[in-house]
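Note sheet for the following structure.
For this view, one protein chain was removed and the others were kept in their places.
Coming up: chain A.
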Amino acid sequence: MSVLVLADHDLGALSPATARVVHAVAELGPVEILVAGEDIAAAAQSASSLAGVTKVLTAEGQFAADSLEMLLSTLAVRYHYLVASAGSVGKDVIPRLAAKLDLMPVTDIVAILGPNRFERPIYAGNALQTVTSNQSKHILTLRASAFRAAASGNAAPIEPLDVSGISSAAKVIAAHRTQSDTPDLATAQIVVGGGIAVGSAEGFQLIESLAKKLGAAIGATRAAVDAGYAPNDWQVGQTGKIIAPDLYIAIGISGALQHLAGIQGAKKIVAINTDAEAPLVKLADIALIGDLFEIIPQLIAELDKTGLKR
């Protein structure tokens, strides 16, 4: 039962989400990876090194959902499973591909229970749905944060595809990237999140200094993003990124349902908040009640004393 995984990549680098998707689907059959886009040589190399990968296909060019759907539908005949991570590219193209093939996709999967049994959250993670599919092919997206990453050390062959006949009606005319040297939010092991109580973009620099100290990614609530304190790609929640770090440190976050939906997979939660009654404080493994502007500098100093190295 062969599997094709659509790789996530950006600025030439393979996204950590892809290694997790590959590991998750390796039990379903031999895995091939498609790397489609511009400046993909290094990403294709990284993909070929992932354990379980038998071949890497590359498609050089600018793709949007319509052309990516066209490319994937020409390849579909060869595979039983076509899979992407539930990131913005996977969400954009996988349902489109499924409809083109007259198949019902299963998306945002958090557990693979068998070759055709999958578990996925509904109602913002307040319920889990177990579905089985007896369709001829399975068109899937996986929530990467719910799975472990594949090891590297492999060297699968890389094969370029001829995509000369494929073009997009939609054209990318601008991209605005957030500059940050912190780890990838969706797959980070530690995340430091800030809420509206952080108060300003300058306040978020305090969050950033703690994140740097811990080697953590930075997250933000929708309210903090809407207020302009943090960029939209830091947003954690039902409509932002879904995270499942080993440790989530929530600073000045009350815990709106929307935000809780995004952090349900966190193994340990630490909350720092002035309000002892905040839902997130009640939910946290450890909470400290107080003013974040006093606590965070002290916390960084205390962590220095413990000799923590990240």
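As a working rule, contacts are C-beta pairs under 8 Å (C-beta built on N, C-alpha and C of every residue); 3 or more make two chains touch, one makes a residue touch a chain; residues count from 1.
Please note the rule applied: contacts and distances are computed from a predicted model.
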So which of "Electron transfer flavoprotein subunit beta", "Thiosulfate oxidation carrier complex protein SoxZ", "Phosphoenolpyruvate-protein phosphotransferase" or "Multiple sugar transport system permease protein" is the UniProt name of the chain that got left out?
-> "Electron transfer flavoprotein subunit beta"
Residue of A:Ala26, A:Ala51, A:Ala64 or A:Leu161 in touch with the missing chain, whole complex considered = A:Ala64
Pick out which of A:Ala26, A:Leu75 or A:Ile289 touches the chain that's been left out of the picture.
-> A:Ile289
Specify the residue from the set A:Ala41, A:Ala170 or A:Ala201 that touches the hidden chain.
-> A:Ala170
Given A:Ala47, A:Val93 or A:Ala220, the correct residue touching the omitted chain is A:Val93
Which positions on chain A touch the chain that was left off?
-> 8, 10, 15, 64-66, 69, 87-89, 91-100, 102-108, 117, 121-135, 149, 168-178, 186, 189-190, 214, 222, 226, 231-233, 238-239, 241, 246-247, 249, 257, 264, 268-270, 272, 276, 281-289, 295, 298-299, 302-303, 305-306, 308, 310
